[in-house]
Structures are given as C-alpha cells and as structure tokens.
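Beneath this line is the structure, given in structure tokens, with notes to follow.
Removed from the display is one protein chain of the complex; every other protein chain stays in position.
So, subunit A:
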Amino acid sequence: MDKLGQEWVSAAVDGEVEGQAMADLAADKGSHDKWRNYHMIGDAMRGELPDTINLDLSARIAQAIDDEPAIVAPNIQVTAKAEVDKPRGNVVPLFKQFGQYAIAASVALVAVIGVQNYQQQGPEQEPMSVLSTRPLVGTASPVSLQTGPVQQVQSGNSNEQVYEQRRRLNTYIQDHMLQQRLNSGVALDNSADIMPEHQH
C-alpha cells in the first residue's frame, strides 16, 4: 500500500470516492485494516467511540460468515434433541423434587419486622400499635428481628425486651397461619359454645 493508496482509503472513509473505486477497495484486503482504523480515528476525534472497542469486529464477522454452515448444522441437532427430551422434562421433576419427603409442619408467612407504638395525645385514648409485617418467602428467621428500625415510645423498654416481644408476636402469627392450613378440613363443631347466662 503506497502513500497514494492510503490517501485513497482515507478519502473513501470520508465518502469522497466513487462507487467503482469502492469496489476496488473492497477487493483489496490489505486496505481493510486501514479502513477500520481510519473510521476509529474519525470516531475518536468526534468523540463517538463506544465504551468498549471491539478491535476485531470485521475479522470476527468475516469469520462468522465463513463458519456459518458449520454452525447451523449442530444447532439443528441440538433443537431436535431438546424436542425429544421435552415431554419427559415437563412436569415430573416439579413434583419429584418435592413429593418424596416426609411430613413436616412448619409454616411462616409473615414476620414481624417492627412494632411502632404511636402514643396518642389524650390520656383517655388507648395507645394504638401498628405492626409492620412483610410476607416472608422463607421461615421467619431471627434475622427479621434484627432488621428494621424500632420506634420506641414506651419508656423503660430495653432493646432486648422489644426483640423478645417481636419474637413472641412472630410465633403467634406463624401459629395462626399454620392453623389456617391444619383446620381447613375440620368440620364445624356444632355444640353450644355460647353460654346464655352470660349473654351481654
């Protein structure tokens, strides 16, 4: 590639070369690197370079085109194999994965993450507590007891007591949730549960 040739490539990059000349350039493989480099220099000067530059792009595209028939053939094999496997892999593993365990009865749907006691102004009003809960996608682990800010309004309560209170609340809520599951098959007990003599 002589100096004239280099100028020529440079001109082609800037779009100043006729169609026929472009075809000649395309045939000259030695110029391809320069073509790419000039483009990159131009991009750099205009500040249009991407964050990562793949210097080998044109070579890789050419490679990919060369390899194409070789890539297509194994692909077909792979999909054919997947088709064969599909009916077997569809449903069974889902159940197999869980279905063979023994009995357990632990449940945790909600964990208490913080108790906030909002003290009302008037002395006649009961303090109203609002419990923040979040549904847990696991068991209510002690982690939940350590996270989340605790607003402590009641005086004299140590942090430990607050944690203990929350832990106890958690166990009650968990048990309530578990009972929902255990009791749903129970028929109603129709014996008189209301003692008439104490009727309000």
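Here is the rule we use: a contact is a pair of C-beta atoms (placed from the backbone, for glycine too) under 8 Å apart; a residue touches a chain by one contact, two chains touch by 3 or more; residues count from 1.
As a working rule, contacts and distances are computed from a predicted model.
Q: Given that one chain of this complex has been left out, which of "Dehydrogenase", "Nitrile hydratase subunit alpha", "MucB/RseB C-terminal domain-containing protein" or "Amino acid ABC transporter permease" is its protein name according to UniProt?
A: Its UniProt record gives the name "MucB/RseB C-terminal domain-containing protein".
Q: Touching the missing chain, which residues of subunit A?
A: These residues of subunit A touch the chain that is not shown: 90-92, 94-95, 98-107, 110, 115, 117, 126-135, 137-140, 161, 164-165, 167-176, 178-186, 188-191, 193-195, 198-200.
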